[in-house]
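The complex is shown incomplete by one protein chain, all other protein chains being positioned as in the whole.
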Amino acid sequence: MNKRPGIWFYIFLVVFVFFVMFPFIWVFLTSIKPPGEIFNNFKWFTSNPSLESYENALTNRPLVRYMMNSFIISSLTTIIAIAFASIAAYALTRLPIKFKGLILGVILAASMFPQIAIISPIYNFITAVGLRNSYMGLVIPYITISLPLAIWILATFFQKIPWELEESAKLDGATPFQTFRKVIFPLAAPGVFTTGILVFIAAWNEYLFALTINTEDTWRTVPVGISFYQSQFTIPWGDISAATVIVTIPIVILVLIFQRRIVAGLTSGSVKE
Amino acid sequence: MKLWNKKVAGATILTMSMLLGACNGTDKETTDTKDGDTSEKKVEIVYASGVDVTGATDKLIAAFEEKNPNITVKRQEMPADTGASHDQYVTTFSSQSAEIDVFDADVIWPAEFAQAQYALELDRFIEADGINMDDYFPGTVQSGNFNGRQYAMPKYTDAGLLFYRKDIVETPPKTWDELFDMASELKGKEGTEFGYLMQANQYEGLVCNAVEFIAAYGGQVVDENNEVVVNTPETVAGITKMVEFVNSDFVPSNILSFQETETNNAWVGGQSVFARNWPYMQSTSEDKEASKVAGNVGFAVLPSGDDTNAATLGGWMSMINRYSENQEAAWEFVKFMSGPEGQKISAVEGGRAPTIASLYEDEEVKEAAVLFSNEEFVATLQNAVPRPVSPIYPVISDIMQVELSKALAKDITPEEAAKNMQDKIVAAMAE
Partner (left out) sequence: MKFELSEKQLGYLMVAPALLLVIMITLWPVAQSFYNSLFDYRLNDPSRSERFVKSNVDLERYANDFFYLSRDLEGLAGQAPNQDVADAATKISKDIEAYHEKLLAMDGLSEQYEEVEGRLASFTAISDRELKYAEVDKDFASDYKDFLTSAEKEITTLSQNSEDEAFKTASANVAGAINSSNRAIIESNFIGLGNYSKYLQSERMWKALGNTMFFTVASVGVELVLGLLIALLINRVFMGRGLVRASVLIPWAIPTAVAAMMWAFLYDGQTGIVSHYFEQFGLIRDASVLLSTGTGGMFSVIFADVWKTTPYMALLLLAGLQTISGSLYEAAEVDGANKWQQFWKITLPMLKSAILVALLFRTLDAFRVFDLIFVLTGGGPANSTESISIYAYITLFSQQNFGAGSVLSVIVFACVAIISTLFIKFIGSDLFAGRSSR
């Protein structure tokens, strides 16, 4: 298990990562090509790289603003969704309530309907409560969309945590809420962070709701913003590639930071079977 | 444990900032309405239109605001993709929202939006302001008319054109058959790979291309009495010719995935001798930075079939939301945009073809684009063939796209395609 991987492993890894990353690498290479070279040639490297596309991407549209919007919306969604989902999942796995199967089923049913079919009612709802062109206008639907996944994942994690730990906490006089906060939640950290990353990126990626609900340019999110680079008959590939590269970097950094939490240490250290 | 506390703190801060954000939002709105109520009847109207990279829209708004100091126009950008913006309008208007006052509509929308009661009829304004609709190209006026009432004002027009390489072709072909022969013969000259480019992907552009073939051979989809007349030998002849082109060896092998963008990319890359596209390709061809064919591009009317030559009518109209709370101001803006002054700005700044015949005599307009001083082009625009004007046009278009796409892929014969279209469109209209 803990044998040090050999050189072949690293070679394999490099090739593998290259294949996974290839489309993205190509987008990056496209983004530094001058406009005339983007089409009609399969050359990997341009002889005169330029940052023109990056300049266009940042000046033609408020890309930084889009990123900020997306970042705030996704963060809020993640935090609130995880909070709601983890307490719900705890109650469903640990507390003696009835109709657990039914509740889980109902929650799951929420992600069985095509999203395109509920856009109109959600649009009407958000308009009615006056949240169009605001962060909350998107955060509310996003939380709802991500709750089923979050609850289900967290439930599977909470379920794996041995009862004994909880029993001893209870004996020490902890309330269920304290037990949850101090025992269960930290133990399930890999699950919580995984769910967090999944929810964050799902919110970051969402397109149709964002397009319909936030129609003002200052409230647009990244996916919608990038789609607005094109005009009726032309797609400025250079600008779009540059914008894609720019918006992907923060996500990579974020994942780099948070993936550290997805490690076995916490759980397997304390969970003795 | 510490970590968790930190996270809670973070969450609280974020929640607070979000609440603050929400408050700011409402603050802004109240001040807006205050502005509207008090000072000498200033109105703000919201104008929705697609992404415009030419800057003409902003100039248009500026000119209008200068003339009408008490009306401000706020722009709301819609997706560049026509279908996507249609769908967004449907969501907005079906909730009877008054958010948008004026909006741009593709020529194929007015009947649908009129019937759905999204749009305001403009007749009383037109009468009151004495606007002569005869000044406009008849096809464009017709597209904005439904059940005898005018719902949309023509803003600019478009029509399919045949582009050719002046360095390869001396005289452009007059008929589709000539074009077929020339494309097949000249392919390969001057580094070209293809003889002809068109739009054959399954989307709205396919209908535009098909209507040109069908009309050239004397066929029609829906006649002036609103009868479906697509199952005729003429239509079959048109579709047959189109199938021949698509399956020839001088079009790209992936022609079935070609839309305008692909056509333009291949064209400016110098890959083809001929191409069918909208007039905008004239200016992209001459853009020296991105185009390899600058200076070598000529244009002509599309070739004829057995009957005549035909170009599909494109272009955009302006309409007013039925639920707009500022109808008068909205009309002022529509009147300005579609009037000679507004259309001139669109033509000069944005290269969009006016729908008012007399503007083609204006010197500045003539200078704005080579096309505008070309009589043949102006005649093409004037006689462009509209797609069926029907409140269920999207259904008709969908049926045509599917059947034509099958015919082009040789899944069915042109005869079958014509018959299926006839049956399905008749059934859809009867529903």
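A and B label the chains in the order they appear, each numbered from 1.
Following the convention adopted for this analysis, a contact is a pair of C-beta atoms (placed from the backbone, for glycine too) under 8 Å apart; a residue touches a chain by one contact, two chains touch by 3 or more.
Treat the numbers as computed from the prediction; the structure is a model and nothing was measured.
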{"item": "Residue among B:323, B:336 or B:377 touching the omitted chain", "value": "B:323"}
{"item": "Of A:51, A:106 or A:128, the one touching the omitted chain in the full complex", "value": "A:106"}
{"item": "Option from A:152, A:185 or A:219 whose C-beta touches the chain left out", "value": "A:152"}
{"item": "Of A:140, A:213 or A:242, the residue in touch with the unshown chain", "value": "A:140"}
{"item": "Touch criterion as defined above, residue of B:265, B:284, B:309 or B:380 at the omitted chain", "value": "B:265"}
{"item": "Chain not shown, touching residues in chain A", "value": "1-2, 4-5, 9-10, 13, 16-17, 20-21, 23-24, 26-27, 39-40, 42, 84-85, 87-88, 90-93, 95-97, 100-101, 103-104, 106-118, 120-122, 125, 140-141, 143-145, 147-149, 151-153, 155-157, 159-160, 176-177, 190-191, 193-195, 197-198, 201, 204-208, 222-224, 226-227, 235, 237, 240, 244, 248, 251-252, 255-256, 259-260, 262-264, 267-268, 271-273"}
{"item": "Residue ranges of chain B at the interface with the undisplayed chain", "value": "83, 86-87, 90-91, 94, 96, 112, 115-117, 120, 146-149, 201-203, 225, 252-257, 262, 265-266, 271, 322-323, 327, 391-392, 394-395, 398, 401-402, 405-406, 408-409, 411"}
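Here is the rule we use: only the chains that are shown with their structure count from here on.
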{"item": "Chain centre separation (chain A, chain B; CA means) in Å", "value": "36"}
{"item": "Chain A-touching residues of chain B, taken from the complex the two chains share", "value": "1, 3-4, 10-11, 14-15, 18, 21-22, 25-26, 29, 50-53, 76-77, 79-82, 84, 88, 91-92, 94-95, 97, 99, 260-261, 264-265, 269, 271, 278, 280, 284, 289-290"}
{"item": "Contact footprint of chain B on chain A as seen in their complex", "value": "35-36, 39-40, 72, 75-76, 79-80, 83, 119-120, 123-124, 127, 130-136, 139, 181-182, 185-186, 211-212, 215-217, 227-228, 230-235"}
